[in-house]
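One structure coming up, written as structure tokens, with questions to follow.
With one protein chain withheld, the remaining protein chains of the complex are depicted in position.
Residue numbering begins at 1 within each chain, and the chains themselves are lettered A, B and C in the order written.
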Amino acid sequence: MTTPWSGSTLAKAIEAFAPGSVESSAGADVWVKPDSISTVCEGLKSRPEFKFDLLSSLTAVDYIDHFEVVYHLTSLPMNASAVLKAKVGRGRTEASVPSVVPIWRGADYQEREVWDLMGIRFEGHPNHKRIMLWEGYPGHPLRKDYVTYDQSITLSIPDDATEKLGGDE
Amino acid sequence: MPEAFLDNSLWRNIYCVLAGDSSTCAARDYSSGFFPAGMEWLAFLVSAAIIIFLIVNAVLGGVIVLIWGERRLFGRFQSRTGPNRWGPFGTLTSVADAVKTMFKEDLVPAEADKILFNLAPVLIAAPALTVFAIIPWGVGTYVADLNIGVLFIMAITSLTTLSVLTAAWSSANRIAILSALRSVALLISYEIPMALALVGVIMLAGSMSLGDIIAAQGIPFIIVQPLAFFVFFIAAMAEMARAPFDLTEAESELAAGYLNDYASMKFGLFFLAEFMAEISTAAIVTTLFLSGWKGFDPIPSHFWFGAKLIFVLFVIIWFRMTLPRLRVDQVLKFAWKGLFELTMINIIVTAVLLAILPNPSTSELWIMAAINWPVAIISIWGVSKLLGTAPYSHPQPDPNAPSYPVGSESIPTDAVLGAEPSNAANQAPQAQQEGGN
Amino acid sequence: MAVKTQPVTVNLGPQHPSTHGVFRMRVMFDGEEIVDVEPVFGYLHRGSEKLAEERTYTQIVTLTDRMDYVSSMLNNQAYILAVEKLAGIEPSPRGVWLRMIAGELQRIASHLVATGFLLQDLGALGTPLIYSMRERENILDLFEMLCGARITNSYLRPGGVFMDAPGEFWPALDRGLDDIVRSIDDLETYLSGNEIVFSRTKGTAVLPQELLINASITGPMLRASGVDWDLRHRAPYDYYDRISFERKLHTASDNYARYWVRVQEARESVNIIRQCIDQIEPGPVRPSFDDVPRLIRPPSGDAYAAIEGSKGELGFYLVSDGGIAPYRMHVRSSSLINLTLLRDMLIGGQFGDLFVTFGSVDLNMGEVDR
Partner (left out) sequence: MMEVSSLTTFAFWLASAMTLGLAVVVVTQKDVFRAAIALAGSFLGVGILYFILSAEFVGVVQILVYVGAISVLMAFAVMFIQDIASGSRPSQGRVIGATAAALIFAALAFTAYNTEWSSIDDITDPVAVAAMTEGYVEVGTGDYALISGEAPTDSNEVVSENRGVLVDSTSALGVMLIREYMLAFEIIGLLLVAALIGGLLLMRNPPSSSKTEKGDASA
């Protein structure tokens, strides 16, 4: 059975090799400062007490006032898992976080996907391009403030035009 | 009357009825023909046209039947029905397909070289039809019996590649060009074992004329020359780009390759040429190795030829349905490192046997067969050992191989998440909300 | 070919018979050798994750069906596990057994499809594909008995499945399992030792263990390199801790090993289903609506649950804000992540091996693009 690391213990253990990198911790989660993501992940991957060699999942959530990048890590030798989170783009500023592709190549497409759909920039990604949508696509659809195409049409159509549109259908 | 047509009863009958002045015609009571004297050239042209008409239509009809048969057989091989809607047992499916193909829109890519693009289907269909000129369908039923018949087949079939190149180049399509490159590689590699495989047969028959080769087959040459048959059959499959050598069309890689951009009847001509090549290959195999139209007396020679032809076609279709495709380098390696050596062994053994038993009679052919079979089996086995891939001896993990340590260590006990997992997730939101504020 | 030629760039896909959907590769060839590959995604992107934000937790089950449409039961299972973890739902035992049976049947179907299409990519003109599809049809018939649908099943619900298996399902399942074992035997007899299959796949696209793990590649691809990592064994979900099964490993990590591992896993899944049949107990297939309401409102928080899908670790990450729809859903798509090493596998190889290697990854564009 895969053992999940407790957030508080993991936070302490991270602080031991990377002081000042942890923001807070609760349950199974550890919030890491975005600037120190590279250091923390490098340590988590290579240090003998962690050995998190597999990046299970990398994603991001839009919490309106900030974005959260979520890393699900797995250690095969220890059969353990951990959750790492980083809050970026507070106040909906330009969100950016260091890329972990140099540490885990598995982050390659996942970071591109997050950039494409959520608009979080990954500094140092070797191929920082959109993945699902084409270059030049307006906006990042998974953001909560994204206005979809049909919504934008409804917004832009004057009231008297809706009847005509309905008649067409 | 040109000498190539002398033994040809098909030709002679038509020509004698029309012109009727030759010495050979006199023997058949055609002292005066349909045309007045001095119009023999017209009789020549008309009889040529009639024979071409007969052969071309027979071949095209054969293609229609072959396409239907192949699809039915595919169905049976793949445990499904195959075409069965249009006509009894789906026999009219090919006809419907042909009509559909003709009425499709004829598309020419904007970037294409129009002249060559239109020329390529003609270039591929013409040689495919020309081969049928020398195939003896039965006693005296052929257009011409050339004394270099076997070489003629080789020469004419090699023209196919030129048209494939033309088609690929003129469509201005990179996938098509890749296919053409493969086609040339295949041609250059397989022309040689194919020709060399026939050397044994030519040595035995002492002639390159297909009529003479049939006459020389006291017993079918497949029994006397198993190695030559093996190599020739494989090389012929490669020459007409059939599975497992269908590299030029390679549906799953090149998506039809050089005929990618063809539509309508231009595509139809490529399709026709492919199936005509299948029929002609089967006919050549029948002629050279299965003693052509020879058989027991009450049944006419044409039926014997037809039966053998259908059997060879069945084997070709069977191969096509069963085997996956080889890779280009493997195909070329197989030709140069496998088939070429086999043909050399065959030529040497046949030459030695012919030095001992010149002009072999039927019983002497049996002796040759008795010697040739062990040679064939041993050499094919040897080549397959040399070229084959050794299987994995240990599919299960090798205890000596370094295996990745999974679950070998454990994390410190105080690091384990204390609370029950289902609630652990629920604690996160509060913390996250605090962090957010 | 030793002759240096001018490199040619070819666009393979999105309309191509062997790209398993709408995938595009911009490939640069030097003769037959592959110099560079650039995968292009997104032709089947439907924004499932965005759609999920506007649907209730039960409605989303239908969205997951359409992600990896050749293993929708397993998608359902991964999603339902995430919902149960998020909302703290205790599933009904019979429902769990049923969804395990359905999931393993789906795994067999998915592996059969993968094997069939791999052989199709090898150039066998449809025969092995149709043979594997025939067995898959039997499995789809069983699904039809279970839930009335064949491809997009939507069979699972939070807490179990939506209806019990009918009486005629169990004898049909027994017969079906025998058929599957027999057809896998046939497959092995005719193909595992076939010289052409073997020479084409042995030693091509070899990936070292460390690289695979570093690139987050899981599932049969990882096990084909000899890493004993199967979530059913290492992190048992549902009742997999009550099942004993063998993990089939191969050490070669080439295309053949990946093919071999899939065939063996399909065989092993039959054993798992037989054990499930032995252990299944009567009872309700899902909790009553008092325990699990139709409109689930999980407490705010997040949960990540992963299963051993047919293609690797299939995970769902759900965030709830306490409403009837998830605040955010993310799919950890094994098909997409298993493509990470596509360039490493293809570059330097032959054109003929391109689609074989691509097929040996076993991906589904519905899941790659979502």
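The definition used in the following text is that a residue touches a chain if its C-beta (ideal position, glycine included) is under 8 Å from a C-beta of that chain, and two chains touch if they have at least 3 such contacts.
Everything numeric in this text was worked out from a predicted model, so none of it was measured.
From the options B:A128, B:L187 or B:I411, the residue with contact to the chain not on display is B:L187.
For the chain missing from the display, the contacting residue among B:F77, B:W137, B:F152 or B:Y190 is B:F152, taking the whole complex into account. Checked against the full complex, the one of B:Q78, B:S94, B:T141 or B:T166 touching the unshown chain is B:T166. Within the complete assembly, residues 1-3, 6, 38-41, 44-45, 113, 115-116, 119, 146-148, 151-152, 154-156, 158-159, 161-162, 165-166, 169, 177, 180-181, 184, 187-188, 191, 206, 208, 215, 329-330, 333 of chain B touch the chain that is not shown.
We adopt the following convention: only the chains that are shown with their structure count from here on.
The touch graph of these protein chains is complete, with an edge between every pair of chains. Chain A and chain C, compared by their mean Cα positions, are separated by 24 Å. Chain centres here are Cα averages; for chain A and chain B they lie 57 Å apart.
Among all residues of chain A, those that touch two or more other chains are 76, 79.
Residue positions 213, 227, 229, 234, 302 of chain C each touch two or more of the other chains.
Residue ranges on chain A touching chain C, taken from their complex, read 1-2, 53-57, 59, 61-62, 70, 72, 76, 79, 81, 83, 104-110, 113, 117, 131-134, 141-142. Interface residues of chain C facing chain A in the complex, by the touch rule stated above, are 41-42, 45, 47, 49-50, 211, 213-218, 227, 229, 231, 234-236, 241, 302, 304, 306, 313, 315, 317, 319, 327-328, 330, 332, 336-337, 339-341, 369-370. Every residue of chain B that touches chain C in the complex is listed here, in rising order: 74, 77-80, 174-175, 177-178, 181-182, 185, 243-244, 246-247, 250-253, 255, 320-330, 384, 388-389, 391-392, 394-398, 401, 403-404, 406-407, 421-423, 425-429, 432-433.
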